[in-house]
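Left out: one protein chain. Kept in place: all the others.
A and B are the chain letters, set down in written order, and residue numbers restart from 1 in every chain.
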Amino acid sequence: MALFLRFAGIRFALSIITLLMVSLIVFSLMELVPGNCAERYLAFKNTQGSGITVEDIAAEEARLGLDRPFFVRWGSWVGNVFFRGDFGESCILRVGINQLLGDKFLISAAICITALVLAYLIAVPVGMYAATSRSAWLNGSLRFVSYLGLALPNFLLALLIMLFFTVYFGDSMTGLFSNEFRDADWSFAKLMDFLSRAWLPVFILGWSATAFALQTVRALMLDENGKLYVTAARARGLYGARLSWRYPARHALGPIINSLGFDLNRIFNELPIVAIILTLTEAGALLLEALARSNDQQLAGAIIFLLTATIVGLNFITDIALALIDPRMRRSVLGG
Amino acid sequence: MSLVDVQNLTIRFETDEGLITAVEDVSFHIAPGEILGLVGESGSGKSVTAKSLMQLNGGNTVYDPASRIALNAPGSDPLEVLSLTQERDMGPIRGGAISMIFQEPMASFAPAIPVGKQMVEQLQIHTDLSKAAARDLSIEMLDRVGISEAAQRFDQYVFEFSGGMRQRAMIAMALSTKPKLLIADEPTTALDVTIQAQVIDLMKDLVAEFGMGILFITHDLGVIAQTADRVAVMYLGKLVETGTVRDVIRAPAHPYTQGLLNALPKLDDLDAPLVPVPGDIPGPLERPEGCVFHTRCAHAIPGLCARKTPLPTPQGPGHEASCHALEGNQGLLVRGPL
Partner (left out) sequence: MSLAAEPSTSAEQKAKEAYFTASQSQLIWARFRKNRSAMFAGCVLIFLILIGLFAPFLSPYDPTIAGRDKDYTNGAPQIPRFCDDNGCSVRPFIYGVKRERSIATNFRWVTSIDTDDRRYVQFFVRGDDYRLFGIKGDLHLFGVDKGKIHLFGTDDTGKDIFSRTLHAIYTSLAVGTLGVFISFVLALVIGGISGYFGGWVDGVIQMFTDAVRTVPAIPLFMAVAAFMPPEMSAEARFFYISLILGFIGWPTLARRVRTHLLVERNQEYVLAAKLSGARPGHIIRRHLLPSFTSYIIVDLVISFPYMVLSETALSFIGLGLKDPVNSLGVMLQNTTSADVLLNYQWYFIPVVFFIALVMAFVFVGDGLRDAADPYAGIRK
């Protein structure tokens, strides 16, 4: 147990280091962007009609602490994020980012993780079956679907689905809530309304993840099926589903779990674009809003950091799960 | 009555390049308590032949309709192995009547399942033992093959075993169901020479005790000389010579067997040069016509060996070889257009 805690501790520390690196990358990118928060805010004020001067900018910079050296500012940003969960203020709107995000980030994460779970619920049995089946037709069509999943990226699929729904049903199925629930507090009715609408983004986001996962599962199963221990198990009299589940599937599980983090990454990649097409009101859409319209580097940085932190978190969990599943790892981290 | 009787076994594989012949017209038999050594270079079709006894070859395998594999396990009805087309029907034979030991013990145990669990699983498939009884029997078997602290080892994984221990565990698992035939596919190749000797001794003891037949596959004539009763020499999917170990090693008849023996160091003259069999084994796609060995044979008869397949000719009691040159010398079976 002590060994396991040590392993988990080390793995946790590594996750934190990764997050620190990520925060440095994100923060530097936000800094590299021409113009800082003070200029941006005052330029924005300027468009509203109030004249500003160089002194105003300097005063604003001092107020925001932008006159401090880079690493000090990074340190304070990271410190606030890690210890207080506070991402600071939005550049333009002058509202706390946490307040702006509200439950939007949780909704995004929920949609994406549901899409991921759905993808694997489909991919694991189908991929396993395809790996053992010698049907050229089945394997050919799965190959085609997988390629289509890549060639027809989620946002094109979303567009085509919208085209279809608009032409045939006159409703483009966009948005996460019906009009009556958009600003209402969470209630059972609102949840049901949300679920009745959320399936479409989940389906669209899960589409190419499923295609990829299918390929992964099938390739891993084929790999395992070709190994000697499977032949040896057959030579001992095992066959059929019992053989597949206990031997190749059991051993392909590790790499499949390992690939979850990258698949979530892929889904996050698609999120903002799908969000804009389906006019969702969640973090992906907010990110796009921050980037495309208001040049709000603080908000954009916060969202990107949160997305990455979710992936790092998932990777941490999968690593712990892997350590428990793989006897080689388990022996070394649990002892005895 | 022999335990296993293989007649005219021909195995082909369907590939992108067309049908590839791996084994052609092979016949042999093994009696209970007998060790038959199957010798040949890699790629000669030894493992394919062995696996066909349990139908373990891949899904693209085509057995010639004339092939017969008769299994007469004492205490059960005679069986025609190749007539069983369902995995379910093969189940009782695999690991029950016939067990197999593979070349790489590390790779033949599932890495993420404890060794003992895999043993119990096999016992539960083939016997009516309860889980606890199966466990006791497995531990006893591990103990029998010389694994110390068998009860602790039972719960360990294969990566925690040493090389020799893995092969011992493999043997323990293979023998736990008391099979009538044991197939050992190069069981000692991956082991150190000292451990090799221990494993071979162990196998010989157990055969004597259990009275089972063994098909012992190896590329090493030296190992065969220590182990087997009879030997079958295989080249490119054909049996070129069969006979008792004594006859074949003392008086090899076929040029290929002679070549293999010349390639071994000689005890009486350690300084004598080793003579390898000239040439390379042809690839699977360029299987020679006629006698498969004629492309490398110093005694090839021009115009005959490249066109006509030689038939087995007796060289002594229970000793046969397939070679046109031998047919000529003994004046026995020269016929057909030349």
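Simple rule for what comes next: a residue touches a chain if its C-beta (ideal position, glycine included) is under 8 Å from a C-beta of that chain, and two chains touch if they have at least 3 such contacts.
Just so we're clear, the structure is a prediction, and the values are computed from it rather than from any experiment.
Looking at B:Ala66, B:Ala208, B:Ala251 or B:Ala298, the residue that reaches the missing chain in the full complex is B:Ala298. One of A:Gly9, A:Gly96, A:Gly226 or A:Gly240 touches the chain omitted from the figure, and that residue is A:Gly226. Screening A:Ala13, A:Leu121, A:Leu138 or A:Ala151 for touch with the missing chain picks out A:Ala151. Seen from chain A, the chain kept out of the figure touches residues 17-18, 21-22, 25-26, 29-30, 33-34, 134, 147-148, 150-153, 155-156, 159-160, 162-163, 166-167, 172, 222-223, 225-226, 261-262, 265, 268-273, 276-277, 284, 287-288, 291-292, 295, 297, 300-301, 303-304, 307-308, 311-312, 315.
In the analysis below, only the chains that are shown with their structure count from here on.
By the touch criterion stated above, chain A contacts chain B in their complex at residues 134, 227-229, 231-240, 246-247, 250-251, 325-328, 331.
The residues of chain B lying in touch with chain A in their complex are 54, 56, 59, 87-88, 90-96, 99-100, 102, 104, 107-114, 118, 121-122, 125-126, 157, 159-160, 173.
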